[in-house]
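Below: one structure in structure tokens.
With one protein chain withheld, the remaining protein chains of the complex are depicted in position.
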Amino acid sequence: MEYLWIIPFSPFIAFVIIGLFGYKFPREPLSGIVAVAGVAISAIASVIGFIDVAKTGGYYNLKLFSWLTIENYNITVSILWDPLSALMTCVVTCVSTFIFIFATGYMKGDESYPRFFAYLSLFVFMMLMLTLSDNLVQLFFGWEGVGLASYLLIGFWHYKKSAANAAMESFVVNRVGDWLFLLGILLAFATFGTLDYLQIFNKLPEAGYVVITAIALLLFGGAIGKSAQIPLHIWLPNAMEGPTPVSALIHAATMVAAGVYMVARLMPVFAASEVALDTVLFVGTMSAFIAATMGLVQNDIKRIIAYSTLSQLGYMFAAEGLGLFSEGMFHLTSHAVFKALLFLGSGSVLIALHHLLDVQKMGQIGRAMPITMGTFLIGSLALAGIPPFVGFFSKDPIIEGAYEINSFVFMLLWGGAFLTAFYIFRLFFLAFFSTDRLDHHTREHVHESPPNMTVPLIVLATATVLLGFFREFFMNFLRPSLDPHSMKFLSEETKRIVWEGLSRSSHVEIEPNAFHFLGHSLTSFLGIVILGTALAGIFTAFLIYQLRKVDPVKIGDMFQPIYKLFYNRWYFDHIYYAIFVYGYYKLSKVLWFVGDKVIIDGVVDGSAKVSIFGGDIFRKIQLGRISGYVLQMLIGTVIFIALFFIIR
Amino acid sequence: MGILLSIVADLGVPNFYVLIPEIIVLTVALTILVLELFTKNKSLLSALSIFGLGLAAISVFFIQEGDKTLYGLYIVDTFSLWFKFLILITSITIFAVFNPYIDSKRSYYGEHYYLMLFSILGMMIMVSSPNLITMYMGLELMSISLYILVGLLKRDYKSKEGAFKYLIIGGAGTAIISYGIALIYGKTGTFDLIGIALKLQDNIDVGGIGGLVLLIVGLALKASAVPFHFWTPDAYEAAPTPITALMGGVAKLATYATIVRVTVDAFGGSSEVWAPAWAVLAAASMVVGNFIALRQKDVKRMLTYSSIAHTGYILAALASGNGVGFFAILFYAMVYVFMAIAGFLFLSAFERNEGWTNSVEDFKGLAKRHPIMALYMLILMFSMLGIPPTAGFMGKFGIFLSLISADVWWLTIVLVITSVISAGYYLRIVANMYMYEPISKAKFNLTQIEKAVIGFLSILTLLLGVYPAIFWEISNLLTNSLLMTAVAR
Amino acid sequence: MTPTFETASFPILSVSILIPFVAALIVFALNEKVAKPISIVASGIVLAISSYLMLVYDPKDYKIQFYEKYEWIPQFGISYEVGVDALSLTMVWLTALAFFVSFIWSTNIQNRVKEYFISFLILEAACIGVFVAWDLVAFYVFWEVMLIPMFLIIGIWGYAERLYAATKFFIYTFFGSLFLLIGVVGMYIYNFYSNKVLSTSYFDLLNVDLPHNLEIVFFLLLALGFAVKVPMWPFHTWLPAAHVQAPTAGSVILAAVLLKMGTYGFVRFNLPWFPEASKVFMPVMFTLGVIAIIYTAMMAIAQTHIKRLIAYSSVSHMGFVTIGTFALNMEGVNGAIITMISHGLTSGALFLAAGFIYERLHSYEMKDLGGMAKFVPVFATLFMISVMASAGLPGLSGFVGEFLALLGTFKVSILTAVLAGLSLVVGAAYTLWLYKKTMFEEELLSEERLKEYSHIKDLNSAELWSFLPLVIFMFVIGTYPNWWVNLINSTSAFVLHKIVGG
Amino acid sequence: MDLNLIAFWSLSTIAVLSALGVVFFRNIIYAVLSLISTLIAISGLFFNLGAELIGALQILIYAVAIVVFYVLVISTVPKYEGEAIDLKYSLLSTPFAFILFMELAYVSVYGLWVSGTGVFGPAMLNQVSNVKAVATMLFTKYLFPFEVASVILLVAMIGAIVLGKKDIVED
Partner (left out) sequence: MSVSYEYYLVLSGLLMVIGLIGIIIRKNIIALLISTELMLNSVNIAFVAFDIKLQDVAGQVFVFFILTIAAAEAAIGLGLIMAIYRMKRDVDVTKISELKG
């Protein structure tokens, strides 16, 4: 399995080549080609590895080199290749490949074309370091690395103030999560003396419950930041300032899912602590619902999809919190595909509309760009959870599982499903159908995108249609990584702990076979209700935005407070801005003035002033007159002698 | 009559051979006294003086180190010989640059030369006195010559005023010293330092303390320690600058040497009395000297206050009251004399130039107008501040060593704080020299000798900081010489 | 644990101190045209020597290598004693690198070229001396000598308020070092009292068995001296002033080398000499370190002057070194040392960047800057790498040190580690803020400004070659810290041997 | 009543009173005359103690030579018209001067002064007079300081001439 090193380093080499020579060559399309080649090679390698691991179900641990030795523990750069990482790697590389291809078209004519592909390649490299890692430090390396790439790509059009701000915001907010994550690493090291996953898992029984909980929660803190869960979600919608392929790749398909992947990767740790699982569940659920509500009333096409990403990530976390790790990972995979599709579709729309973002100003563009519309529709349906698209097979089981385990969670996720269907079709209708609100000039230029953009769309759409039917394959495939009984690398003791931790979902039986599942949900009450909800959402959207039977403005007025709450994104941004941006900045300014300038420098410069003042005072004794001199000498002598007779 | 004769006969014949350096200096002085009536040739007089001083300095090496001579009124030991040598050679530098200065002031008196020689003679007598009488006479010869020299600037009222202040306060100081000596005499019945030490040993009482304290006050006055420093700034400023160098450098050196000898030889056993006394004076000098220097615009006056502060540093070593202290004080005194003389001679060289008023402002842009001299001044300033690798640092290092070895922490802290404050004014000069544009482009008119002398002194300051072992060895020898004299009896 | 010595067959360390000094004399004698080449060659040789020493240094057992000792002031038992262990060696290397870089950078000094290079060369000699000296007086001499050229550098080639800054720098550090001197002298005397040995050698003073209260006193005296130099909060205010006013190369040296002396002092002297006091003061140092990290990070973001921002960031990073050092375990000390090296590289690079920006746009104020990235892509890239290294991005040098320091701290005080870890957030905030304000947001520029911008040139070759070594080593340390940690491991163990035993 | 005692008290009273006169007489001539009076009284005390040579020298050098000098100068300098004493300074200095006096007196009274260590006891002085004893010592043992004293006087003489003479303006 030594060839596995090709997977991360192929995009890295592409990055180096483009980074050093990108501007020297004819910029377009050579940089794009290099980048695509880099990621494609890596995709091929990972697919080969995927097949390999699918056959054997085993795991490989490839140590590349030793990074740092602490005490007796060797932090290495290495590759852990098991079904979980193989799945994630494949998702990353395959989706990336298509997005890269799309980007060669999307970025055409941009003066920083090579830079874009350099960043993208860097991102893929970092992401692969993350997914392939066998220890927490390398994970953290990739974790921060994708943060960097995300920062660079969000700020790709850095001449825009909003892009620069969004980039910085994303990095700093992520850093809050990373802070917790790093502390988690430190605690883990202090507890276990090692940071390799497998060693940690097997040492779990030695550690106390509280410590494990703390480690899990701190690491999850990192996931909250990276996967933009509430309350650290605010950066993701703003991150849409980046070029659309970036949004598709990083802020939908891969990077933001890193948190989900991390939780799954460390499943035994999380499973060992109920509190941790509950936290994951709670955060995921809340994010799923709240983000959906926010998505309802946005008008920016990319932001709507971004909120939907938040929401779907919430579903994944909810699945993991419920103990349904495989379902979570499956949803991750399917989400990567259809969300990439949706983003690329919207990218295609943006190219056609010259980066017009407001859905309220679009309309009836479906006719001019049928492929985009068709694929977008497929993506929307998948997102809404309509069979036979992959979203149905990955999202419904989560909701059904929640029904079995926790009714409160179920209510929210169920509600979320309605909202999801509603907002995505609101977008769909407003953009592609409805009335024609485009201005005349743009109208004339609306056209279908070139093949290097539509082909990825079609491929992804195909995948969206077909992937769901591989449900059973995926479930079995992931078993060696996520089912405690099949995890070869766990000791018996750990297996027991993990199994106990997952007991909350042990009674849940979800049909793995796609056809059976489809049949089951079309027959069971619960299945029909969920499906019906999704359809209801679509219908409502159709009613309001296509048929215009109900005026959305009136509804907005009717529920003024709620509308405002949603529209202002539950005031998260405002509060954060007030406290952490404005407040922090102002406090810093005040502290600088008071603390540094007045107090500390006051003392420092003050002592200089006191010295000078003292000099002026002492100068007065030298008043130039002999009488005075002698008088002072007399006084001095008197005191001097007195010192020896009185004090002694 | 017979009784008297027998007493006198015991004294034996004085050994005038050991007086050769003094005799040379005296002879030269008297020769100039006569010669000056017949010639107006200043170079001749100056050369003669330098020749005499050089000869005397060389002759120091040919003197057999011996015991006391002249009926116990004169001592020839390593200590006195070395200091004599140092006094002589440092004086040479002053004579070397004296003529141009006095020309520029158009204030020529032939008396300058022999009066300076007389004062140097007084210093030589001071440092080789095993006896309070000799010390007193040497001190007075030095002081009285200096009173005159200060006031010798023609048509300069300030010179007279400074001299008069110096005279009155110096006179009062003389009276105080005399009174102290009287009390000590009354207490011990002798003027001999060792005799005093024997009498006092460890039963120093009120009378002894009184005498000692008054003696300290008097000596502190001569060494210009606060609060007996008042004459210093005025006299130093008033005096012709080379004379200031003589007072601030050579005379100070002799005074410190005398102080050390008196304290060690005569009062070695009562360090618990004089150590705190010197400590108080040292602390006061450091504080007052440095603070006032901070506010001086006139560099000459600033250097004066800095010299008061340095008196504080030097005396601080005595506060430790142990051998390390003597060690340190001797070293510091020896290196300080170079710094001080160089500093004042620097001013004397520049003072000759048109438009130079010794004000801090005049130093602006000196590094561009005269880079070499600015570099010398830089070295001097950092040396006075006590930054390595200059001799000033090694001096302060010794002081710290002595203070801490004696656990005089409070004085150590005072020294530290005041040193930091002193950085304020030393740096101001450096900053003015290097960090401002010149206020005038006029060329400086400096003689080669001036440059060479100042260069020599400042380079020496630097070298003594880089390799101070020789001077430390000398201080070591001197301390041993002193302590051995004290213990041997 | 008594260190052993491996005497040098050739006085290579003395030679590396002498080379810059001799170069200074040569420059003094010749005209100003050759000043720069001579300086570059001299510092290049020193860099080559120190790199060579790093490669041949034997990190296995702790011994002082390339050791030389000559009598200097025998009356006091003072000698000239130089040698290196890994800590010294890395610092010497860092010094050599920083000076090399600064010399290459210093192309457009028009004013008093000769003096400029002489000052820097003497400064280099002194800085190397500080790190290799094992005799305390020699150490102190080098330590103080450095003040003079630095004072002149800030004062002569600085900006508007240079005089204030230079004086403040000088007096403040002088104040601190005098207390250091007192502490050293005190140790020396106490050593004499207890062991009857007159010696200022580090190794002799290592064996002083101090009573507890004296240990505390001496610890404090030394710590005060070092704290001012580090600078630790609240002794840091000289640093922003000095940095803001210093010329670019001066800032680089100040940040890369001078600040290290303080932390070097802590590691070298305070821990091995005062093991008990170090334990006692651990909470205090932690508190100060944490305040330094967070408070000065806040200070940094409050700045509009980019050099002052970077200066505050230095203080913040030094906080990491402080807490790492006083974690009193291997990870902590290793982390502290790595952070020292890394900070030398990153802050050096950041100051170069600030200098670059000033040379192109003639302002340090954020309101005059912004939107450069498009016009100077190479610079923007290197600047970004430096910024990220400073923000502690894994894979670059900054992270390694911070990680180790945090790890060490975490074992001792979780709270400290938690708070210090916040620098991940606040540090990112100010560095990115800096980057954004200088490089991004082109659309805020006015038309005329844009026109001016179109003339600015990317890094010229001198600037590029001074930037590159720093950036390369950020990667080298970040991606393969094992080599560096192996290098310093035995040294850290020695530093801690009285505290953790062994 | 011992004659010595009477002499001491009367002479010391004169000395102190005329010393106060030196300080407080407005007219400088009176002050100089008071000085003479003090000096003569002190010289009387010397005689009283038995130090005849010093007593005589005191009168010769001081009361005659120096005071003549003073009178000469005073005659050149016109009469000083201002206040004799500065009130502020007198108020400030008196308490301190008093304390200093008390301190000196304390030292004088409580000091354990030794006596009779020398060889010139009454028996000896009866054989050789005080004058002879002092003079002999002065020219033998204390020859060196004596020579120095002569140099000092030479210096002072020159100094007085140089300082006192009118500057001839040279051009």
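Per-chain numbering from 1; labels A, B, C and D assigned in written order.
Heads up, the rule we're going with is that a contact is a pair of C-beta atoms (placed from the backbone, for glycine too) under 8 Å apart; a residue touches a chain by one contact, two chains touch by 3 or more.
Since this is a predicted model, take the numbers as computed values, not measurements.
Contacts of the undisplayed chain with visible chains (whole complex): A, B, D.
Note on the undisplayed chain: of the listed residues B:Phe79, B:Phe95, B:Tyr185 or B:Phe363, the one touching it is B:Tyr185. Only one of B:Phe83, B:Phe164 or B:Phe327 touches the absent chain when the whole complex is considered: B:Phe164.
Within the entire complex, the positions of chain B that touch the omitted partner chain are 133, 136-137, 140, 144, 147-148, 151, 157-158, 160-165, 167-168, 171-172, 174-175, 178-179, 181-183, 185-186, 189-191, 233-234, 237-238, 295-296, 301. Although one chain is not drawn, its touching partners on chain D can still be listed: residues 2, 4-5, 8, 12, 15-16, 19-20, 22-23, 28, 31-32, 35, 38-39, 42, 45-46, 48-51, 53-54, 57-58, 61-62, 65-66, 69-70, 72-74, 76-77, 80, 82-86, 89-90, 92-94, 97-98, 100-101, 104-105, 107-109, 111, 113-122, 124, 130, 133-134, 137-138, 142, 145-146, 149, 152-153, 155-157, 159-164, 166.
Chain A meets the missing chain through residues 619, 622-627, 630-631, 634.
Note that only the chains that are shown with their structure count from here on.
Mean C-alpha positions place chain B and chain C at a centre distance of 43 Å. One simple way to say how far apart two chains are is to compare their mean CA positions; for chain C and chain D this gives 70 Å. Averaging Cα coordinates per chain places chain A and chain D 102 Å apart.
In chain B, 206, 209-210, 424 are the positions where the chain touches two or more neighbouring chains simultaneously. Residue positions of chain D with contacts to 2 or more other chains are 103, 106. In the complex of the two chains, the chain B residues touching chain D come out as 1, 3-4, 7-8, 11, 14, 26, 33, 70-71, 73-74, 106, 109, 111, 115, 118, 121-122, 125, 133-134, 136-138, 140-141, 144-145, 147-148, 151-152, 154-155, 160, 163, 179, 183, 186-190, 199, 205-211. Within the complex formed with chain A, the residues of chain C that make contact are 168, 171-172, 234, 236-238, 240, 295, 298-299, 301-303, 330-331, 371, 373-374, 377, 381, 384, 388, 393-395, 399-400, 403-404, 406-407, 410-411, 414, 417-418, 421-422, 424-425, 428-429, 432-433, 436, 439-444, 479-482, 485-486.
By the touch rule above, chain D contacts chain A in their complex via residues 86, 89, 92-93, 96-97, 99-100, 103, 106.
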